[in-house]
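A protein chain is absent from this complex, but the other protein chains hold their places.
Just so it is clear, A and B label the chains in written order, and each chain counts residues from 1 on its own.
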Amino acid sequence: MRKVFSLTLLFLLFSSLTAFAEEPEIKAAEVQRHADFLWTLIAAFMVFFMQAGFALVEGGFTRSKNTVNIIMKNMMDMSMGALSFFAIGFAIMFGVTKTGWFGTTGFFLSDFAADKDPWVLAFWMFQVVFAATAATIVSGAMAERTKFVAYLAYSVVITGLIYPVFGSWAWGSLYKGSGWLEALGFIDFAGSTVVHSVGGWAALAGAIVIGPRHGKYVGNTVKAIPGHNLPLGALGVFILWFGWYGFNVGSTTAASTDIALIAVNTTLAAAAGAVGAMFVSWSKFKKPEPTMTLNGALAGLVGITAPCANVMPGSAIIIGLIAGVIVVISVLFIDQVLKIDDPVGAISVHGVCGAWGTLAAGLFNTDGVTMKIIGVQLLGIGAAFLWVFPTAFILFKLIKATIGLRVDEEEEFNGLDVEEHGMEAYPDFQIHPSKA
Amino acid sequence: MRKVFSLTLLFLLFSSLTAFAEEPEIKAAEVQRHADFLWTLIAAFMVFFMQAGFALVEGGFTRSKNTVNIIMKNMMDMSMGALSFFAIGFAIMFGVTKTGWFGTTGFFLSDFAADKDPWVLAFWMFQVVFAATAATIVSGAMAERTKFVAYLAYSVVITGLIYPVFGSWAWGSLYKGSGWLEALGFIDFAGSTVVHSVGGWAALAGAIVIGPRHGKYVGNTVKAIPGHNLPLGALGVFILWFGWYGFNVGSTTAASTDIALIAVNTTLAAAAGAVGAMFVSWSKFKKPEPTMTLNGALAGLVGITAPCANVMPGSAIIIGLIAGVIVVISVLFIDQVLKIDDPVGAISVHGVCGAWGTLAAGLFNTDGVTMKIIGVQLLGIGAAFLWVFPTAFILFKLIKATIGLRVDEEEEFNGLDVEEHGMEAYPDFQIHPSKA
Partner (left out) sequence: MRKVFSLTLLFLLFSSLTAFAEEPEIKAAEVQRHADFLWTLIAAFMVFFMQAGFALVEGGFTRSKNTVNIIMKNMMDMSMGALSFFAIGFAIMFGVTKTGWFGTTGFFLSDFAADKDPWVLAFWMFQVVFAATAATIVSGAMAERTKFVAYLAYSVVITGLIYPVFGSWAWGSLYKGSGWLEALGFIDFAGSTVVHSVGGWAALAGAIVIGPRHGKYVGNTVKAIPGHNLPLGALGVFILWFGWYGFNVGSTTAASTDIALIAVNTTLAAAAGAVGAMFVSWSKFKKPEPTMTLNGALAGLVGITAPCANVMPGSAIIIGLIAGVIVVISVLFIDQVLKIDDPVGAISVHGVCGAWGTLAAGLFNTDGVTMKIIGVQLLGIGAAFLWVFPTAFILFKLIKATIGLRVDEEEEFNGLDVEEHGMEAYPDFQIHPSKA
């Protein structure tokens, strides 16, 4: 009854307004506002669903003895991350800023409590899932060897502090003032740098500090450690691609006709990324390599995240294609030359391709390509690295020195599932149970 | 061609209207109406997707010999449930009511056939997926031992009768009259009681009547029976959380700015529920327990379902946190003290936390906390139990006495997949097929 009441009321209201014919324009603006809320929130829900995608990609591409742990880490990225972003992250990122370096108002959503503007809540909802994404990227690079409690500590700090500070430079504030990078004209529409490179550089710091998994680098040999469930990993990639429409297209945070171009660019870049990575891997390994191809789609998506609103569809294909090529080269370079052990290629997909996408936003800019904009884009890319990498590096060193960062050798051998959580991922899995 | 025709027509229409400048307000109201339809239907689709989540949670957290059966039960909850709700459920729940105890019009959607109001269809679409949710909850508590045909009989009755009758008390009618609980001011915005407790108490009745699985309680020993696929179960939890945004936020059945608060509260309660359950399980078992943590997120979601529209974000955190604590205690109490075998914790998650959420809607009510509203909330909680538990208990006893409720011992041992459906869940699963 209650549920249809508002509609009935609305009609009565409009019927009466028709009679008096007062201020019709406000009504259309109100409907537009409702459409903006709808789109921002639906997009946020789709971005939330990316958490499932990250959990599956990371879990599927690593060994079955660490899968429960990966699930727990992803669930906590979102859960502790949401509480952390509620308490302080949102205020630092979008609070009123005088300096352009961080916000100082709106802790614990106190601004909503004060003025009851529901837009603050809609905007928070969209932003909290972005913050959780930045956190979850790190999980992949440090998989299969990180202590759970250490990971929790880290996750709260990135969602509450490291990510929001850079975010405030590029996207702040919701109210008054703007970030110093934004003031220079920095283009990062949906977060190639703000979300992905930030996550990627923190992942790089983490992977360096924690060191490779046992058995990964033995003497001069680089051993491939295969995952345990490619179908789950692939489902994760499809879920991420789906959720990315919320991520990129939703970043309008408004219902407009602009969303069509962003959706098309996102599609074409992802497609071109997958195709590019497939052919490069085919030429290198003589076979079209599945994990490279799947990472290629993600690379294309990361690459188009910054430029999605200000490049033409043809450029999106080029951007995605290059991202697909880059990711294969970068994964091999980091794995085999730098000998940094990143089990799922998170540093390459998010860090490196995030930087590429941010540069591409300048190079293919439909509003005009100038040396100035290229310079600002490079400045933003550099600033992200210079803020995130050292901060995260120090943080991981601090964690290592206090509560400990890495499980011990026996725990790593037995798997984090049993050691950290007392439970296997597939305890009763029987292929022919009736014959057991 | 046809697809863009309507748009073109629309523009012609508006162009001509601009010329005459007649009744502009109606236009905005029409657009609002379209937005209401969009949101109600998109939310319904998201709630539909929860069926996949329930199937995965239940299948993943039980043994691999019963997985096909669980898939079939969940598929039929939706399929037979939709037909049952079409034929009679919707009429009983939302038909014109004179008494406030059940509706009496609109069987087989006859009201739509009569007046062609499309809102009836949009509303039906949103409600049918709620009805299927109530049914599917029971499946978990009775998993691994229920005869398929008995389950079908039960599923049709809950979707067509037990659920709609209580629903009519709290939410009816769509047309004329209202339910007796609603008339008292009962707050259950999205169904902590109407959907979750109703499903939970029916699950309790079912679990009692059918008895525990063989090997669960041997003498004084309570044996843990582990599931077979935690990653699938975890994916199910992420899907449920995603779908819950449709469930709670969609319950406005209107596009408005109110949806932002509901989305934020839903997020924070789920997060707090997961965190709460994790820390309680950590303190009890010395390790952060994954199934408890995942159930904690669901507990937070069930808890916030009633109060999501009329509490502040800070309260949502408290509500979710308490739900996360309650669910751990309740699961252990039901499993080890009451010795009722509920393989996935459905009674605790949906029944108990549904009651908590309904009480919380009174305790944290932003419209004012009075003894009267607390009393009404308690009355609603009690009424749900007193209607559902005895009715479902009698129904299961009737099924037991006629077509039989439980598979025989050999069938239970061999698994329901082979015995009931002639097919295993993983018949050709080979880890190294090329070496086979």
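Following the convention adopted for this analysis, a residue touches a chain if its C-beta (ideal position, glycine included) is under 8 Å from a C-beta of that chain, and two chains touch if they have at least 3 such contacts.
Just so it is clear, the structure is predicted and the values come from calculations on it, not from any experiment.
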item: Touching the absent chain when the full complex is considered, from B:M72, B:A141 or B:V165; value: B:M72
item: Sole residue of A:N74, A:T267, A:S330 or A:Q377 that reaches the chain not shown, by the stated touch rule; value: A:T267
item: Per the touch definition above, residue among A:P164, A:P212, A:G354 or A:G415 touching the missing chain; value: A:G415
item: Sole residue of B:M80, B:I210, B:V275 or B:A306 that reaches the chain not shown, by the stated touch rule; value: B:M80
item: Where the unshown chain meets subunit B, residue by residue; value: 1-4, 6-7, 10-11, 14, 17-18, 21, 24, 27-28, 30-31, 33-35, 37-38, 41-42, 44-45, 48-49, 51-52, 55-56, 59-60, 67-68, 71-72, 75-76, 78-83, 86, 108-109, 112-113, 118-119, 121-122, 124-125, 128, 148, 229, 232, 235, 420-434, 436
item: Contact set of subunit A toward the excluded chain (per top definition); value: 23-29, 31-33, 35-36, 38-39, 42, 46, 63-65, 119, 123, 171-174, 178-179, 182, 225-231, 234-235, 237-239, 241-242, 245-246, 249, 251-261, 263-264, 267-268, 270-272, 274-275, 278, 285, 287-291, 293-294, 297, 312-314, 317, 414-415, 417-419, 424, 426-427, 429
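Note that in this section only the chains that are shown with their structure count from here on.
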item: CA centroid of subunit A to CA centroid of subunit B, Å; value: 30
